[in-house]
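Before we start, here is the structure in question, set down as structure tokens.
Excluded from the complex is one protein chain; the other protein chains are retained at their positions.
Going in written order, the chains are labelled A, B, C, D, E, F and G, and every chain counts its residues from 1.
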């Protein structure tokens, strides 16, 4: 049984590669999908495809059209959604992706540092499991295959 | 035709009262529901009902049980959801409520200051309308009754 | 038993008033809802609420945000959707509203002149009933109350 | 990951072949499905299978039975729907297919010339992305595979 | 608490009036809806509203458009569906209405004579309760109000 | 705003009356519905309506037809479901009702004594809130009206 | 693209084998599923697995448990449902399967002789296509692959 895992969350470090590598070491039969992780490209994709926009608001909206399209396609393919919150940034996209996944009845794991326990408490409460590290998240998934 | 409006978002000022007062001045047939706006009470409600918890994580989770219960009951009653983001705080609850409402096919208006255009761009893109002021949000709703 | 009827379709004549008057003459217990029928206002509503936009594309998109919001709120309240196509105009909104209603399992009546039989054939085929006149549509609804 | 793309829209030129060829050049793992593109056959299919009908209305309805059957089977298989509007024809089928796809939560791209910005504004607003050329649409899909 | 009951099934006797009268005698707070019970009118309604059709097949299809419209409106209002099968006639409409109601998660009671146990066995098995008399069906509903 | 509350769970004491009385003292606008609480009648209802059955298995199945019918009608009306587990009995009905309500996206409160923490842990984890006393459950509901 | 086709309807002749053979001759990529076609076995399966039942009603209900289980598993796998009505028998199962498939948004073809036009008119009206012969039904499916 192969499971598809959508990796939502911050795109400012290489946690997806690390997670994927750890999964491979455990020989778990997982396929990973997720957002565009090149932040610059994610911000520019609207103007790149749709052409120069008349201001930041419109540029952002054009980029979001395409980023949301990508997320919708890939999240519908996912059996599991992991959402990682880091200590910086507002990361409302991550909260949006996790909440959407929960509303779609996708099983959801949240990864967040202890410092974010309080602001994420309602979302954690709705997700299936909340952990602090990549290893814990992987152990949760690995448990399915036992 | 009476419409029920869920007012999601920050609970650190009295924007709900202001919004409700403005709606009344326009004679719009609206019923407002929303989260517990007494921040202190919202944080303590878990321990108040379920008893002293063994640490902040557990206290927060207990409070979230009850806050999420309230939100689920009231949002299911809503015909429209308004989500207001202010300039401070992480407000992941607001993003969660707006995203959940969108996934439930509830018509959603986001209110946010210009400074939040970029971090909220994907969520704005999925909502029906994004505005900057209470008056604009009210005009959007008022337009239904024309 | 009171039924709510969404009147989708062209906004260039007063067919909604005529329909509503005919319904009243038959003493049918119907509440009518529908789009903004002031064409000018429907086109301007985006800029009016959200402010001047940087070009027609953006002005149209802003107006659509608010028109779609209105349609979503009111169509969710409807027990029946009537979609009227006239001989002029592209009226893709009407096709969109009728198709959305069908996908939402709302019972749908299409009103269209004989000249539009061919271009509307697939949509007519998916709707419950297709007629040519307001009186026929009213007779279909009136039949429910017999 | 292979994605199935339903190509809705006008059947009066060979845009589907062109699109499919471009996708192949980019080595995108896509399977294309869509309506019957032989216009004559699409119009005759009802009488061909069900026999001579007593007039145009009935001939059209018979054809629509079978065309709608085909669309329903294939659209349910699709991960993505692209709807192309050209400058001629009423193309209510295209609006119907795009609207149905949106209501089914399928990610939707609309392709339309600039001249159709205004009449398609509400539908564009509900779709994920609206572009003007095949290349742009392909770039949006290609972005998923990055 | 008032409950709406859709009375599906044969239209060749006055069982609906009898059932409604019995319910009134028990002071149950029920509203009854159902199909057109004037058989002649039910068969003619298509031609009456849509005009003379070119043969029986088309006349029947036109009538069905309008009868199915009525059923869809009223069944969506129902809290409970009762389907009565008599000893004569094919009554595929009744089987269709009961099956549709079950698929819509409406609670369903079937009334049928003992002679129909075998041919209705799979449908009875999917319905909530199967009885033989009006009084039994009424007792099942009456039990809700205890 | 009036809320309908389904009271699932044991029928061997008068906790429903007690709960309802406490709610009235708090002036909460609640309507209570629930299963047949006369245990004897609940067990006999199948034979009473459908006639003598050929053994206990069949008698139980007949009763379940009618009890499940009642539960389905009333739970679909409910805004909130409370499920109370006592210390005796298997109470699989209670687990069934709570699980069904959760799967229907009804907000759910579980009431159970501390001794049942372990066997009910997975169900508690899926419900919104788990408490030990009627007063706590009422406080959770009362919090909605603040 | 391989499609799974559920063949509902009468089990008193070998139309399924014939249909399957014709499909093979056309090289259509179809997988066929359907009910138990050994009538005797279909009627006995309840007692065979569950043991001797205390009368015909119970024997029929036991068989229906298992036949409905089979139908539910296989129909959920189907992309297309074909329902064939012959001239004899009540065939309420066939009407039930077709109606259930329609309510599940499965594309449905009905095959029935001309003599059944009238009694099947409402069900035909809700199905996608109604034909009279196996060849016509196959042509409808074959059209998908063009």
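Here is the rule we use: contacts are C-beta pairs under 8 Å (C-beta built on N, C-alpha and C of every residue); 3 or more make two chains touch, one makes a residue touch a chain.
Because the structure is a prediction, the values reported are computed rather than measured.
Although it is left out of the displayed model, the omitted chain contacts the following shown chains in the full complex: A, B, F, G.
Summary of contacts with the chain left out: across B:32, B:58 or B:89, the touching residue is B:58. Among F:10, F:53 or F:67, only F:67 touches the chain left out of the display.
Seen across the whole complex, the unshown chain contacts chain G at 31, 33, 36, 38, 41, 45, 48-50, 65-66, 68-70, 72-74, 76-77. Interface residues of chain B facing the missing partner chain: 54-55, 58. Interface residues of chain A facing the missing partner chain: 1, 3, 79-80, 105, 107, 109, 128-131, 136, 139-140, 143-144, 146.
By definition in this document, only the chains that are shown with their structure count from here on.
Centre-to-centre separation of chain B and chain E, using mean CA positions: 43 Å.
Centre to centre, using the average C-alpha position, chain C and chain E are separated by 31 Å. Measuring from the averaged C-alpha position of chain C to that of chain D gives a distance of 24 Å. Residue positions 65, 68 of chain C each touch two or more of the other chains.
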